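Heads up, this is only part of the complex; the chains shown haven't been moved.
Chains here go by letter, A, B, C and D, matching the order in which they are written, and residues are numbered from 1 within each.
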Amino acid sequence: MFFVTVRDHIMIAHSLAGTVFGPAQRMHGATYVVDAEFRSPALDADNIVIDIGLATRALGEALAPLAYRNLDDLPQFAGQVTTTEFLARHIHGELAKRLAGAFTGTLKVTLLESHVAAAGYEAPL
Amino acid sequence: MFFVTVRDHIMIAHSLAGTVFGPAQRMHGATYVVDAEFRSPALDADNIVIDIGLATRALGEALAPLAYRNLDDLPQFAGQVTTTEFLARHIHGELAKRLAGAFTGTLKVTLLESHVAAAGYEAPL
Amino acid sequence: MFFVTVRDHIMIAHSLAGTVFGPAQRMHGATYVVDAEFRSPALDADNIVIDIGLATRALGEALAPLAYRNLDDLPQFAGQVTTTEFLARHIHGELAKRLAGAFTGTLKVTLLESHVAAAGYEAPL
Amino acid sequence: MFFVTVRDHIMIAHSLAGTVFGPAQRMHGATYVVDAEFRSPALDADNIVIDIGLATRALGEALAPLAYRNLDDLPQFAGQVTTTEFLARHIHGELAKRLAGAFTGTLKVTLLESHVAAAGYEAPL
């Protein structure tokens, strides 16, 4: 199994509804350093898993609608608790849309939210 | 597959019996930066894999009996070589006890022991 | 010159008024990983620059009023643009209040806001 | 499943033939920080996955022929595009040769090429 990882980041505001979130129920924010890892059993004719330029652009495009936003205001998240896990799956879905046809394999999206916490989502594309 | 990771650390002394360990047979020590990664195929009603506060507390409790200790003196490790791999499984077991009922899925425990070495243990909970 | 550094973090929301901030004029947020470095020309009788437990608690207390908050709503920041530089000086001032008498020397506060950007403030205490 | 990781690095020059590589078609270079992760379902009598000294030496030996080299000049890579993915599999193969008999399990080789990109290869040994 081969894999390639690219990294980007977003800075967002949101609030998390639910008593389990304690003080994070208040409006606050996060920097998410986002890793997209592409896994494939074979290399193509160029000896690559995926064009790293394409992967980087797709990640940038997937993140752009969230960048410098209050997620509580975005229609695509209405009625949703925008946890780190949830956002990882959302970004995974956005990457899937952009890379359909260009990549077949497994995609793992990891959001590093501080030096002591991270979350992510992994599924075939 | 979703996942969440939390991080904590311990500073311990120990000696490793066995010629394979070379100079590490002597009394020495380590800082272990400990990552606990929880993996689950689904999110709960709060859009989370596990309550990150609960995970952090459980990790702290699993590590507390080892913190600032000489592992050679601890009865729970009598007759054992406390390698990084062994300690990862031990911490995994302690987390399993504390989180039984609260989390179903796979738990991966990684101990970073320097900027050039790490070890860990991964198994379903 | 001796020095000791401790690390903690906060997750906040804010908006930055001023055209120079571009999209960051919108409500968004950040994780700030905060390093407090204490510098002193001499060690005390315990061979330390500062009690690391005291430094860690003081940093936690300095950050607590900001944690999981929208900085735009906090009275102590009314009329201020809460840039990373500004927040570093604010945290520096809060640490100075808490550590007056306990530490004499230079304090450097660094806020890491992503994998590609940081800011800070440094001054004698 | 247990695992152990060791880290080393190389600094190499190469050029990547193929329009997909854009400016990287030119002679350039890279620092690859190389992680070798050994995974095994069981520990041996010494409570280890693999002798970490042996793993570190094997990684150093696998990397030595590439260190401070222009990969375009090396006969073992003639006619090959030496992408990060390709090099990860090459190093995997070199480690396999050196550790045959000493380790049974899965080996994952990761090459970190910058703060925003990595690639690797994983397969049973």
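Operating definition for what follows: a contact is a pair of C-beta atoms (placed from the backbone, for glycine too) under 8 Å apart; a residue touches a chain by one contact, two chains touch by 3 or more.
Because the structure is a prediction, the values reported are computed rather than measured.
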{"item": "Subunit number of the complete homomer, 4 shown here", "value": "6"}
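Keep this in mind: only the chains that are shown with their structure count from here on.
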{"item": "Chain pair repeating A-B, as identified from B-D or A-C when over half of the contact pairs by residue number coincide", "value": "B-D"}
{"item": "When chain B is superposed on chain D by its C-alpha atoms, the rotation angle in degrees, nearest 5", "value": "120"}
{"item": "Fraction-based call for chain D against chain A, same above half, different below", "value": "different"}
{"item": "Mean-CA-position distance for chain D and chain A (Å)", "value": "27"}
{"item": "Chain B and chain C, separation of their C-alpha mean positions in angstrom", "value": "31"}
{"item": "Distance between the centres, which are taken as Cα means, of chain D and chain C, whole angstrom", "value": "40"}
{"item": "Multi-partner residues of chain A (each touching 2 or more other chains)", "value": "7, 115-116"}
{"item": "Residues of chain A that touch chain B when the two form their complex", "value": "18, 20-22, 80-86, 88-89, 115-123"}
{"item": "Complex interface listing, chain C residues touching chain A", "value": "7, 9, 11-14, 23-24, 26-31, 33, 67-70, 73, 113-116"}
{"item": "In the complex with chain A, residue positions of chain B that touch it", "value": "1-8, 43, 46-49, 51-53"}
